[in-house]
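Complex shown without one protein chain; remaining protein chains in place.
Which chain is which? They are A and B, in the order written, and residues in each are numbered from 1.
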Amino acid sequence: MNSVKHIYSNPIPIEELAQYAQATLQGSSDVLISGLSHLEGATCGDLSFVVKPKFHEAARSSQAAAFLTIHPIPDDPRPQLICPNPMLGIVMLAQKYFSPPLPQRGIHPSAVIGHDVRIGPDVSIGALVTIGARAQIGSGVTIYAGVHIGEDTVIGDDSILYPHVSLLTHCILGHRVILHSGTVIGSDGFGYAQHEGCHQKVPQLGNVVIEDDVELGANVTVDRATFGSTIIKQGTKIDNQVQIAHNVVIGEHCIIVAQVGIAGSTQLGHHVMIGGQAGLVDHLTIGDQVRIASGAGVTNHVESHHTVGGRPAVAHNTWRKAQVLQYQLPEMRNELRALRKEVEDLKQRLPKPSSPPLPT
Amino acid sequence: MNSVKHIYSNPIPIEELAQYAQATLQGSSDVLISGLSHLEGATCGDLSFVVKPKFHEAARSSQAAAFLTIHPIPDDPRPQLICPNPMLGIVMLAQKYFSPPLPQRGIHPSAVIGHDVRIGPDVSIGALVTIGARAQIGSGVTIYAGVHIGEDTVIGDDSILYPHVSLLTHCILGHRVILHSGTVIGSDGFGYAQHEGCHQKVPQLGNVVIEDDVELGANVTVDRATFGSTIIKQGTKIDNQVQIAHNVVIGEHCIIVAQVGIAGSTQLGHHVMIGGQAGLVDHLTIGDQVRIASGAGVTNHVESHHTVGGRPAVAHNTWRKAQVLQYQLPEMRNELRALRKEVEDLKQRLPKPSSPPLPT
Partner (left out) sequence: MNSVKHIYSNPIPIEELAQYAQATLQGSSDVLISGLSHLEGATCGDLSFVVKPKFHEAARSSQAAAFLTIHPIPDDPRPQLICPNPMLGIVMLAQKYFSPPLPQRGIHPSAVIGHDVRIGPDVSIGALVTIGARAQIGSGVTIYAGVHIGEDTVIGDDSILYPHVSLLTHCILGHRVILHSGTVIGSDGFGYAQHEGCHQKVPQLGNVVIEDDVELGANVTVDRATFGSTIIKQGTKIDNQVQIAHNVVIGEHCIIVAQVGIAGSTQLGHHVMIGGQAGLVDHLTIGDQVRIASGAGVTNHVESHHTVGGRPAVAHNTWRKAQVLQYQLPEMRNELRALRKEVEDLKQRLPKPSSPPLPT
C-alpha cells in the first residue's frame, strides 16, 4: 500500500535544512530533500537520521538521500548534516518544513455557534462543530470537524482540537494545547454519598484547567472537579486512553503513557513519568521527577526523585528483585521441602532432646 | 485562572438551606449563600462542610461563610448547620440549589430526526443530534449536541445523554439514566467462530438494557448481547473507560471504578463494588455485596459478601499477606541459602548415615 512520506512538502535545498538545524553540511550541497524518514523506510529524496555509530552500517544500506548524524558516517558519499542532537534536529526540521498543513482558516458554514461566543482571528472551525454560548476561542485555534465545545469554555491561542473532542462547560485550555480525537474534558467526577443502600450523586460543580503546551492523546478522559478545578499544568504530555479523575492536579512537564488511571484528588509534581497501564489510588502526593513503572499500582505517597514499581508499588530495586524471584518460588519450595527432610533425618541421627547432651 | 464556584445560583438565605437539609442552624441567620465548596477552596459566600472533628482547625482557617457539620465547631462565630450526615446534606443542597442548569428545552433545528420517532414533553435535543427511526424519547430527557441515537431505541424519562454518546439500535434506557460523553452502548459483542484459520463473525443480535438511575462515565463501552440482552440494573454507577462485554448482567446499586473490564456473560449480584483497573473473566457468577480490590484479576466465581483481591483474585486476607511477603522474597531466599549451608555443616559433623546410630 502506498506511503505518505512525501506529501507534506516541496523539495527543500539541503543547505537550507543544515542552516535551520544548526548542523554542519559535509558533502555535496546539490541535493533537494522532500521528506523525512527512518533508515529502513527511506527512499530517494528523504533525509534520514543516525543517533549512534552502531547504525552506520544501516545508514550505508539505506536509500536515504542524506543523513543528519552525530558522527560522520565513514565511506558514504551522500551529504551528511553533522549536529550534536540529530533527534532534536529532525524534530526541528519536521516542525518547520515537513508537518501536515493546518486545515483551511475560517468557519465552516455548518458549524453551530451559540450566542456571545468570542472568536479570535485566524481560526479554523470545521464542519459540524458545536460551540456553546459565551465560549472564547483564541487566535489561531484549529477545531476539526465534529468537535463539541461547551458553554463558557475558554480556549487559548493556537490550540488544536481534533475531530470528536468533547470539551464541556466552563473548562479552560491554555495556549498551544492539543487534544486528540475522542477525548473528553469535563465529564462529571465519580462521587456518590451513600443513603439507605442507594448512591446519591454528588453534583460536580468544578471544572478542568489545562495549561499551555499540554497534549492529550485520543480517548482520554479528564473529569471536572467536585469543587474547584482538576488541573493539568504546562508542558505535560498524556498518551491515549488515560483516565484523570476529579480534583487531580498534574504538575508541569509530566509524561503519562497510555491507559494509566489516576484516582481522585491525587497530586503529581513536575517531570513525573508514569509508564503504561499504571494506576494511582486517590488522595496521593507524588513528588517531583518521580518515575512510576508501567503496570504499577501506587497506593502510597512517593517522595521526589524516587522510582517505584509493582503492585503495590515499592522502591524500584525492591520491586525488581521480587519480580525475578517470584518465578523461583517452585525451586524455593522444593528446597524448603528438601531441607525439612534433611533436618528430620539429622534429628533422627541425634540423641533425643530428653537425653543428656553429648560430651564436648 | 478563574474559578467556577459561584456560577450556578443566586444567593440563598442560610435558613432556607438549613430547613431543606433538615439541619439545625446555630449562629446568625443573616447570611446569604451563593455556592458550595470544600474547606480549602471556600471563599466568601460559600457554604462548606465538616465531616469529622479533626477538620475543625481547617474549618476555622477556611474562608467559608458558613458550615454544614456533624459536631459544632468550637470558637467559630460563623453560622453552622448541624446535621447527622453533612455529606448527604451537601449533596441535597447541591442537587436542589447549586447544580448547573439543564440546557434550554426544545429541539435544535439542526438535529436530524428519523421517521416515526416519538418524543415526550419538556425534552432538550441539542444541535446536530441524530435520532434513528422509531426511537422513543421520554419526557424531560436531555440530549446534548452531537449525540447519536440508533433506530428503535427507547430512552426513559429525565435521562441525560452528554455530547458524543453513541446509543445504538434497539437498546433500552430506563428513567434518570446518565450517560457521559464518548460512551458507546450497543456495539457488537466480540464473538467469532473459528473456521479454517479465520475468525467468522458471530452476528450480535441482542441489545443492551440499562435500568433506572444508572450512571455511566465517559468513554465507557457496553456491548450488545449475542442473543438476549446485556443488562445493567437499577442504581448502578460506573466510572470512565469501563468495558462491559456482551451478555454481562450487572446487579442493582453496584459501584464500578474506572478502567475495569468485565468479560462476556459474567453476572454480578447487587451492591458489588469493583476497584479501578480490575478485570473479570467470562462466565463468572459474582454474588451480592462482593468487593473486588482495584487491579484484581478475577478468574473464579465469588460468593456473596466476600472480598477478593490479587491476580488471580483470592480472599482478601490471603492476598494482602502474599502482597506484603512478595517483597521479602530476597530475604527468604538468603535465609534458605544460609540454612542449606548450616544443614550441610551439621551433616559433616554427624556420623555418616551408613554408620551405626549414636547411642542414646
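Definition applied: a residue touches a chain if its C-beta (ideal position, glycine included) is under 8 Å from a C-beta of that chain, and two chains touch if they have at least 3 such contacts.
A quick note: this is a predicted structure, and the numbers were derived from the prediction, not measured.
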{"item": "Options A:24, A:110, A:194 or A:317, residue touching the unrepresented chain", "value": "A:110"}
{"item": "Sole residue of A:45, A:79, A:132 or A:146 that reaches the chain not shown, by the stated touch rule", "value": "A:146"}
{"item": "Interface with the undisplayed chain - residues on chain A", "value": "1-5, 7-8, 35-38, 41, 85, 87-88, 90-91, 94-95, 98-100, 108, 110, 126-128, 144-146, 162-164, 178, 180-182, 213, 215, 217-219, 235, 237, 239-241, 253, 255, 257-259, 271, 276-277, 294-295, 323, 326-327, 329-330, 332-333, 336, 339-340, 343, 346-347, 350-351, 353, 357-358, 360"}
{"item": "On chain B, residues whose C-beta touches the chain left out of the figure", "value": "112, 128, 130, 132, 146, 148, 150, 152, 164, 166, 168-170, 172, 182, 184, 187-188, 190, 192-193, 195, 197-203, 205-207, 209, 219, 221, 223, 226-229, 241, 243, 245, 259, 261, 263, 277, 279, 281, 297, 310-312, 314, 318-319, 321-322, 325-326, 328-329, 332, 335-336, 339, 342-343, 345-346, 348-352, 355, 358"}
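One rule holds for everything that comes next: only the chains that are shown with their structure count from here on.
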{"item": "Inter-chain centre distance, chain A versus chain B - centres from mean C-alpha coordinates, in Å", "value": "25"}
